[in-house]
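Apart from one protein chain that is not included, each protein chain of the complex appears where it belongs.
The block that comes next holds chain A.
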Amino acid sequence: MTLRLVLVGAVLVLAMLPALNRLPADSALHVSDFIVSVTGKWITYAILALAIDLAWGYAGILSLGHGAFFALGGYAIGMHLMRLIGPRGVYGHPVLPDFMVFLGYQELPWYWLGFDHFPFAILMAVVVPGLLAGVVGYLAFRSRITGVYLSIITQALTYALMLAFFRNDMGFGGNNGFTDFKELLGMPLNTPTARSALFYASLLLLLGALWLCSWVARSKLGRVLVAIRDAESRVRFLGYDVTQHKLFVFVLSAMIAGLAGALYVPQVGIINPGEFSPGNSIEAVIWVAVGGRGTLVGALLGAFSVNALKTWLTTVAPDLWLFALGGLFVAVTLFLPRGLIGLFSKAQK
């Protein structure tokens, strides 16, 4: 109950940020552009954390490759943003994006077709991560690959994708990726209007994802997932096809991560293969561990607090960040096995 109040309060505060940003700069309540854009980015991270928590906290699927689904969603919207640049590129080519002109492409590769259209790009931001998760998950779950082996496979997946996207001949801009975006849905990016719109879109997606994940968690499916997490083979002897259930939650989780990535990229204005780096996926898992897994709200708390710490620390002492992250993870594992949210429910009792 208290937790719900805090949640509603947090959402209200978040919802006010873009409005406060519009106040005159000398107003006491003015919120800087930086705060709005960095918070908008954290919201997309929080959605990614939710997706990870659904798979890990409930079904026990510890994916160390969720950053890949996030990045794929980001690339999908990135392709759309590139198409919208049109002839305004540095080379001024009527059809091809700059990097293709530079690399000597004669025409647009077939897999770029359709990305002129926003709905198609959004669809791909969901479908591509979902399909990839479906194939990888099917092969892994069917062969009963679990635990650390599954984590290694997902980690290898994101690493392999990173290497692939670094290649110029993949047609995704190689190591530079996509940037110099101009507009989205007719809104010039980097304007207060676009910033607020993307911020609110992210916040809405966050609430939608939270609702969806809570629905799954509270349904009988959620209890089946918890049962799978704690005693997988026992669930089989009750007649459940464990592969199907794991696949369902893994694909759903990948789709949510993809959508989060699609909202992240227009806010940060760039996507490149670095987003696939294995470290990103691990960091996202740490957010969930710090916040407290298997609670959904804990994942949100973890994503916001760890990223706030990161933003602060990388400005005051950038070299310390990785040590701090590692230390935080160890400390939480040792002293707060239920994460920050555990403090909360303890206080409640």
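Keep in mind that, in the parts below, a residue touches a chain if its C-beta (ideal position, glycine included) is under 8 Å from a C-beta of that chain, and two chains touch if they have at least 3 such contacts; residues count from 1.
Just so it is clear, contacts and distances are computed from a predicted model.
Participant: Which of "DNA ligase (ATP)", "Acetoin:2,6-dichlorophenolindophenol oxidoreductase subunit alpha", "Acyl-CoA dehydrogenase domain-containing protein" or "Urea ABC transporter ATP-binding protein UrtD" is the UniProt protein name of the chain not shown?
Facilitator: Looking only at the record, the undisplayed chain corresponds to "Urea ABC transporter ATP-binding protein UrtD".
Participant: Using the touch definition from the top, which of A:I61, A:A197, A:V216 or A:A284 touches the missing chain?
Facilitator: Only one listed residue reaches the unshown chain, and that is A:V216.
Participant: For the chain left off this view, which of A:A121, A:V224 or A:V306 is in contact with it?
Facilitator: For the chain that is not drawn, the touching residue is A:V224.
Participant: In the full complex, which bits of chain A touch the chain not displayed? Write them out.
Facilitator: With respect to the unshown chain, the touching residues of chain A are 215-216, 219-221, 223-224, 226-227, 229-231, 233-242, 244-245, 247-249.
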